[in-house]
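One structure below.
Complex shown without one protein chain; remaining protein chains in place.
Going in written order, the chains are labelled A, B and C, and every chain counts its residues from 1.
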Amino acid sequence: MPPLGYIRAAMRYSVLSLARNALTGHRDWPQAWRSPEPRRHYQVVIVGGGGHGLATAYYLAKEHGIHDVAVLEKGWIGGGNTGRNTTIVRSNYLLDANAHFYEHSLRLWEGLSQDLNFNVMFSQRGVINLAHTDGQMESYSRRGNAMRLNGIDAVLLDRDQVRQRVPLLDCSPGARFPVVGGLLQPRGGTARHDAVAWGFARAADARGVDIIQNCEVTGIRVEDGAVTGVDTSRGHIGAGKVGIVVAGNSGRLAAMAGIRLPVESHVLQAMVTEPLKPCLDTVITSGAAHMYISQTDKGEVLLGGDLDFHNSYAQRGNLPRVEQVVQAAVTMFPFLSRLRLMRTWGGIMDMTMDGSPIIGRLPVKRLYLDGGWCYGGFKATPGSGWCNAWTIARDEPHPLNAPFTLDRFHRGWLIDERGAGASPKSH
Amino acid sequence: MSQPFRAERGGLVDRERSLRFRFDGAVYEGHPGDTLASALLANGVRVVGRSFKYHRRRGIVGAGAEEPNALVQLAVGARTEPNLRATQVELFDGLAASSQNRWPTLDFDVGAVNDVLSRFLPAGFYYKTFMWPATWWMRYEHFIRRAAGLGRAPRAADPDHYFKRFAHCDVLVVGAGPAGLTAALAAARSGARTVLVDDGAHPGGQLRREPHAVDDQPGHEWAARALEVLRGLPGTRVLTRATAFGWYDDDLVAVCERIADHLPEPGPHRPRQRVWWLRARRVVLATGALERPVVFPGNDLPGVMLASAAAGYAHEHAVQTGRSAVVFCNNDSGYAAARILHGAGVGVRAVVDARGGGGGTAARGDAQTAGAEIVTGAVVSAARGRGGVQSVTVQDHDGLHLSGSPRTLACDLLCVSGGWNPTVHLFSQAQGRLRFDAALAAFVPDAGRESVICCGAARGLWALDECLADGERAGREAAAALGYEPAAAPARTAPAPETAPTMALWEVPDGEVRRGKAFVDFQNDVTAADVRLAARENYSSVEHLKRYTTLGMGTDQGRTSNVNGLAIMAATLGRAIPEVGTTTFRPPYAPITFGAVAGMEVGRDYEPVRRTPMHDWHVAAGARMQNVGLWQRARYYPRSGESMADAVCREVRHVRETVGIVDVSTFGKIDIRGPDAAEFLERVTINRFHNLKPGRCRYHVMLREDGHVMDDGTTTRVRDDVFYMTTTTAAAGAVMSHLEYHAQAVWPELRVHLTSVSDQWGGLAIAGPRAREVLRAALDGADVGDEALPFMSSREVTIAGVRMRVFRITFSGELGYEVHMAADHALTVWEAVLDEGRGFGVEPYGTEAMAVMRIEKGHVVHAELDGRTIPADFGFDRMMRKDGDFVGRRALGREAFTDPRRRGFVGLVSRNGRPIPAGAHLVWNPTAPVPMHTYGHVTSTCYSPTLDAHIALALVEEPAKWKGRTLYAASPLKRRSTEVHITDPVFYDPEGRRARG
Amino acid sequence: MILIPCPHCGPRAQIEFTYGGDATVRRPDPGTASDTEWLDHVYLRDNPRGPHLEWWQHTGGCRAWIRVRRDTLTHQVLGAWPATGPVAGEATP
Partner (left out) sequence: MTEPVRRSALEGHLEPGRHGAPDGARVRLSQGRVEGVTQLQGIGDGAAAGQALAALGFTGEPAAGRAIGGADLRLLWNGPGQYLAVSSRRHEQQLSAALNEALAGTGACAVDVSHARTLLRLAGPASRDLLAKGCPLDLDVMASGDCAPTVVSHFNVLLHCDGEDAFELWVTRSFAQSFLEWLLHAGAEYGVQVTA
């Protein structure tokens, strides 16, 4: 029997519970989430235990009262892109559809730690997009104005204002990329990526969701044009509805249902330095130099750049991209030169043909896709889960994700923030 | 100055010379051959840093890359460098280092309060608190950030130079220990192009830490000689102080060579470090093994060290890491350490061996030599002391629990050997699989790439004779696989002691029930209790364990902690170790400076600059230059006292009223020829070309296959089968590739050849009412009249041997010409035009004036062609060919592309004389509450000196409906909004009379 | 860094090349293809995990567009062919 309406009595996290447990040697902390055996059937099966899948399950239970949900994860939850991203959260978009959706997500971020009773360390330290020419300044103005008119915070900074906020940035006029100014979103920032997965998992689990790790979906069963369940490395699991939420593996999962997607999987790398005392307060991105940089709470400087620019499922990239990101970083922040790279890694991005995600129904009944997140799905995590849960629960999109359908490509309603066209690697 | 812990004899240091150095302000002495760590130890400095979380006093644990604790900040000023492992810093005279993560001093550190509060700060405590009040996170975080981090970043730019370098070889051998040396010798002697790299300053690896003889020579001398031999073999390269830090696809191994880190400064023109991008056909990994500590309470006290490290300091540096030692081990290598320590004058009280049967015969002999008591079947259950180890508790155990009565042994040094982990990092990076070898109690290489071969201790062989032979085998195998004939293997003599097997011991039993922290990861302060907490809370996947507790996430990447951590997790869960598995090994093997990875392409050299033939002229003329992609272009030519706006207005007026010239060399230029050239052009543009007459030009528009405009330009039919296309500056490269793709891949049957001639031709445009006169004068009176050269036509003229193409085209809307001339003559022609045209008043103008004039004319550039626009948005559909196929055509019929709400191209005129803000959006009422609907956006804006009005180009939905009406151009960012009148986008001379005149 | 065996130049480093995407997608006959077929060709991809036939242009070399079969999971190159002509293991287009 599915435990409908079931809410597990979880130990609330607080200073007090921490103190109480300290006295007993922390021996009484319960599991953050259970690891149950999969049942034979669920009302909803979510494939993919990343932030989006877990958030979908959480909001299905919380907002739509659907508790008979399993999240199937082929490895360990949060081990996909959720666990390997540069954690930038922002809603600084030009196009309305994006702006509305990401702003909704940002608002959810703002109360997420409390909502989940798990500190996801959402740190609104501001995100600055640097402009290096007047032309870029103009296009950032266009974007910032669009944000403001959409009710989103945005501030245009001149060079001196950038310098004040980022003292170690090379703002000299003779720089290869002289800083002309920047667009700041003060409410943007970073969050503790793993905690997002764990927090959603714990909160979903508390509402009865089964989180099943080491369970790879290997097939999707379709009968009479409607989904009936999934085959997994742990056997067949029946499902009333199935949500595919697997980021870089979207194409593979869709193919199991005979569907081709406007998606290519590419590897994106990120890297950290050794930990340092605070030296960078804000998140900085530079389109011209192709890199973004921030400092984590633990003290590492965290960097990312462009894709490796070829299809890949390897979760690792090559040295030329690392070299280029590091060159860009040293060029903009000369102080980095004597710091050291501690670790590099990669994640598999589901790059779409217009750079925007797909959240909606697929051409198989009761089969849904939440994917195509490209570089930018971490910030979408709560918003995506929220919209996806709505879509799955009601079998129709919420107005916020209605523009993000799969058929927009064939109908021409592209949401192409960069204007790069049907070239996934260029978004 | 005395070095109280320097043994009287022995060691591979140069006692004849002394080097002075500072640590935390105090002055000490050491010798060439010392590392900072050995020199500190020689001087009796045992506490060298504070730990990451609890700020506990920490001493030196290891002797090389494995060191978790002894991280120091080196030097001051621009050359300061944080987080260096003292064990790998070679001593030089004048070296200055300081401890990290303490305030105010190493001895008295306020952060140590964390240690007192530590019971409230278990792994992951921050996920459970700091949530109230909700808005306070940023405040908590401020303090968390200040407490975290280790060293300090430099503030200044780095004065040193770095280079990268590509290299190729048949066989790359990583590691110059006994195995690596024999492998390299075998490969090189068989004729393979061989490269040998080693992390250390001297070859020998473990041979420098142990008094073993090879071929009856002291190990280090044998190694030095082997290196000499290698250096003498043709085609062989040896790099020392060189860390192979990453394996990449197709066996590209990245190696960082520290050329000058052992010197105070690199010296003029000398690089500090160099990264080698080594492409190898075979990679031999002889990376050795790293010793592992054991987890027990108090195991982080200064004075608790790895046995091999203590032995290494004794043998290599003649340093006594204590006066009175206890050795605690689960394998034979601890006994050898005891003997070596004894040899350096350290008293060894006991060898505590967890194995019931104790060590092999050789091992027992070692302990006897050292005069140490052998305690078998026992463990060190705790270490105690203030500021350093003062005593250890020794107790029997039965595998699961402690037994018998504890015994306390006083000592100031506890040498621990918990077994050895083969250094499998690069093998794993190379997609090799690991296998847990229960007999060795370690992960060893299993299946891997054919091209990657492991040998020696890296493969779990511990005996020296085996390592030597295995290296030889690997080197021969690598060479033979590439078709080289291996030379006969030399016979080698080396000790082959009989050893007793290692016992798996990760954590001393019953650790959980006793007080005192038992550390797994020293650097990140992860304890055994933290690992168990993670298990309890179901962070039990090894990857969750890592991320929840930060185990293995420090600068040492868990070299001494990962295996113990996962083994404790396995024990807690009751699973087998292979089931738990390891985390992923990632580059870099050891931290590498950004400077080295970046090489020389940083700062101003991050990207090259492209210059037009007239570049230097513009600079000399005082032009303000502007980056446009890689190009630099003259933006405007200010006269003294002029602002940019003044200068641009003057330049515009001058063109409109008289005549000006502008450098347009940056346009892309493509020679398209062949019998099918016209057909090809029709397929890649929306235009018709079959009917274009030779000598005529046509404005062309190119689409992407998804129907959006990709680029525009002009294409001229030079001859029947020769066309000359120009592209925009920004899209030149992309257009060339796009055309090549279609010519080579889509329509290979078309007989057409594409040649980029962007750099063959310099370009200048002459515009203004007097353009023709100027041109005629400059072209030695060539006929450029309306008949010889009508609008949208072109001709080739050769004057004094200078070949030029003159085009009657205009961007400004004035009577205009473009002249393209062979690039090496472009400056000459440019100067000639200015010279000959002086009488007509010709003056240069920049890209900014050009931009203003094109806005006045309603010409589109990339601000409008933003990748989201289609031909119909600009009315280009009128020039679109009605028949036939071209790239993008089929995508144009889609619903959204014909939707009446699509934004179309319009002009805007400010109604109140105020500027139309850049980046503004068009709204009905700028003061209405947000979010509000926007009807369109401004794409380009300027003050038009010609019209004396602020004008702009924009895209607006339902343009036909809005034309003639007003909206607001709102820029909330600048708190400005301007009421604008919506007009046709061509503000100036809409009939085009001036251009045709 | 991947080593790509350019059929014209021999093995060259990845940094000399520019990626061009799936090479199994062919431009349909504009005269006969339905709108859906056409747009499928523009937008939809198999995106396999494993062997993938793909375009690369040797922009830092001979400038030829070439077809490379490469495993997207291991990055291993399985073969390379000129822009036209048969590809081993593939029906001739």
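Keep in mind that, in the parts below, a contact is a pair of C-beta atoms (placed from the backbone, for glycine too) under 8 Å apart; a residue touches a chain by one contact, two chains touch by 3 or more.
Just so we're clear, the structure is a prediction, and the values are computed from it rather than from any experiment.
Undergrad: So which shown chains sit in contact with the chain we cannot see?
TA: B, C
Undergrad: Tell me which residue among B:H168, B:R231 or B:K961 touches the hidden chain in the full complex.
TA: Missing-chain contact among the listed residues: B:H168.
Undergrad: I'm checking contacts with the chain that's been left out. Which of C:P5, C:G61 or C:G79 qualifies?
TA: For the chain that is not drawn, the touching residue is C:G61.
Undergrad: Given that one chain is not shown, which residue among B:H262, B:R514 or B:R611 touches it?
TA: Among B:H262, B:R514 or B:R611, only B:R611 touches the chain that is not shown.
Undergrad: For the chain left out of this view, which of B:D107, B:D398 or B:D824 touches it?
TA: Among B:D107, B:D398 or B:D824, only B:D824 touches the chain that is not shown.
Undergrad: Which of B:E265, B:E498, B:D780 or B:D899 sits in contact with the chain that's absent?
TA: Candidates B:E265, B:E498, B:D780 or B:D899; residue touching the omitted chain: B:D780.
Undergrad: Check the options B:R407, B:R751 or B:H981 and report the residue that touches the missing chain.
TA: Selected residue, touching the omitted chain: B:R751.
Undergrad: Residue by residue, what part of subunit C touches the chain that was omitted?
TA: With respect to the unshown chain, the touching residues of subunit C are 1, 8-10, 12-13, 15-16, 58-64, 82.
Undergrad: On subunit B, what residues meet the omitted chain?
TA: Missing-chain contacts on subunit B: residues 163-168, 193, 235, 268-271, 277, 279, 599-601, 605, 607-613, 616, 631, 665, 671, 673-674, 751, 753-761, 780, 799-803, 822-825, 827-828.
The rule is short, and it goes like this: only the chains that are shown with their structure count from here on.
Undergrad: Could you please state the distance in Å, as a whole number, between where the Cα atoms of subunit A are centred and where those of subunit C are centred?
TA: Whole-Å distance between the two chain centres: 30.
Undergrad: List, in ascending order, every residue of subunit C touching at least 2 other chains.
TA: Each of 1-2, 14, 18, 35, 39, 42-43, 74-75 in subunit C touches at least two other chains.
Undergrad: Can you list the subunit B residues in contact with two or more other chains?
TA: 248-249, 252, 277, 705-706, 891, 894
Undergrad: Can you tell me which positions in subunit C touch subunit B when the two form their complex?
TA: Counting only subunit C, the residues touching subunit B are 1-3, 13-14, 18, 20, 27, 30-31, 33, 35, 38-39, 42-43, 55, 57, 59, 63-65, 74-77, 83-84.
Undergrad: Can you tell me which positions in subunit B touch subunit C when the two form their complex?
TA: These residues of subunit B touch subunit C: 166, 248-250, 252, 277, 279, 431, 705-706, 737, 740-741, 744-746, 748, 885, 889-891, 893-894.
Undergrad: Per the contact definition, I'd like the list of subunit A residues that touch subunit C in the complex.
TA: Spelled out, the residues of subunit A in touch with subunit C are 249, 251-252, 255, 260-265, 309-314, 318-320, 353, 409-410, 422-425.
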